[in-house]
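Handing you a structure now.
Missing here: one protein chain of the complex. Every other protein chain is in place.
== subunit A ==
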Amino acid sequence: MLAKSVIEDVLTAALATGGDFSELFLEDRYTNHLDLQGGKIENSLSGRDFGIGIRVFKGLQSVYTYTTDGTKEGLLKAARNAAHAISGEMTIQPEPLKKEIITCAHPITMNPRETEKIRKVNVMKKAYEIAKNYHSSIQQAMVRYLDEEQNVLIANSEGKWIEDQRVRSRLVIQSIASNGKQIQPGYYGPGAHKGFEFLENLNIEHYANEASRIAVTMLGADPCPSGKFPVIIDNEFGGVIFHEACGHGLEATAVAKNNSVFANRIGEKVASDVVTYIDDGTIANEWGSITIDDEGEKARKNVLIENGILKGYLIDKLNGRRMGMESTGSGRRQSYRFAPTSRMTNTYIAEGKSTREEIISNTEHGIYAKYMGGGSVNPATGDYNFAVMEAYLVKDGKIGKPLKGATLVGNGPETIKLVDMVGNNLAHGAGMCGSLSGSIPVNVGQPMIRVSEMTVGGSKEANVE
């Protein structure tokens, strides 16, 4: 993608003012994006993102510069711009580059760039028909298709020189149900680190029907009561709760600056015994999987919490320096426009022993969150909030009537101590996670779990039953 001599010159120029580490990240990304609304393709967009990010460290000082100018002159100018922010004399020369050849841990069989667009359109139309015809109250269905082929080159002054290709595909189905007075959306967005084979083998009936079923169910739902309840959160995308409540607090971005409630607590009990929390970028072809991270480190399986004991953090190179700890293959970024930092990949609560039936039948009065929406967290305080897309009342150990407008709020480190049952049905769901280094694909996952008490915010008061 770039000549060795150019890379070496750029890494050297970046160290000219006394930096002790320099890094070049080149990205050439091809994307396709199609939108289908009302049965018709409304948008079809293709594009090529191209740019280079150059990073220089001096101790804990970090400088980042990026450009879309890929000529040698453009790159040298960017390197000099980065070096300019550091004042001093050159102290070290880059190590000679050694090219590392890697095999992609997540092989692709049908590159989307070489797949005819008509095949993508056909999948979208099929999803649309199923979603639209699910029920007479489905007023509108929308299908979005996304694919990308991201080619990266990562080189640094420690002699690293590595290239990687990441291919991802995603289908997002949104259904809108209406009864004339109210409208209610339902949503499903499966994705994978795969090419078009993902869409070919996808159970489209399931996802399209589910999107519509959620919309129709929620249309007739009562407002959710407010108050404190035991909450059962179902598997798969339900894992977003611990992504928000704990995952972000375990990123070195928060830990290194002592801004996380989990900082300096390795070896301590931070969760209930039934909780084991893992981030694993190596799971074959999952949406959040990577072969190498955006600093060129191999992906790995990081156990963060084991049986309630804090075991580790997600660490990138710069924060690793700050913490005196090694990188965990967690340096990720949205694109060349972002300096990498510690981020999640596929993060999940490991399987427990309870069955789904046991969890529900042991809950006398509570809320069952079947599908979660998104949420956010303040990493300094651990306060989180998120929306429940599909909720039900649980009464006398049975799932009762549907409830809409439920939000779960609380404090992550508190909530994770209150998990009292963990199911045996682990599954993963695809999402996009936004943080300092941009929006990146991640999986969240868990088996069904129960939290003994959570604050549920709804539009109806608790005592009105």
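Rule of thumb we're sticking to: a residue touches a chain if its C-beta (ideal position, glycine included) is under 8 Å from a C-beta of that chain, and two chains touch if they have at least 3 such contacts; residues count from 1.
Note that contacts and distances are computed from a predicted model.
This figure omits one chain of the complex; the name its UniProt record holds, of "PmbA protein", "Polar amino acid ABC transporter permease", "Transglutaminase-like superfamily protein" or "3-methyl-2-oxobutanoate dehydrogenase (2-methylpropanoyl-transferring)", is "PmbA protein". The residue from A:T91, A:N203 or A:N258 that touches the chain not shown here is A:N258. Contact residues of subunit A toward the unshown chain are 28, 34, 37-38, 40-51, 60-70, 78, 81-82, 85, 117-118, 121, 139-140, 142, 176, 178, 182-185, 226-227, 257-259, 261, 337, 339, 373-376, 378-387, 404-407, 409-411, 455-462.
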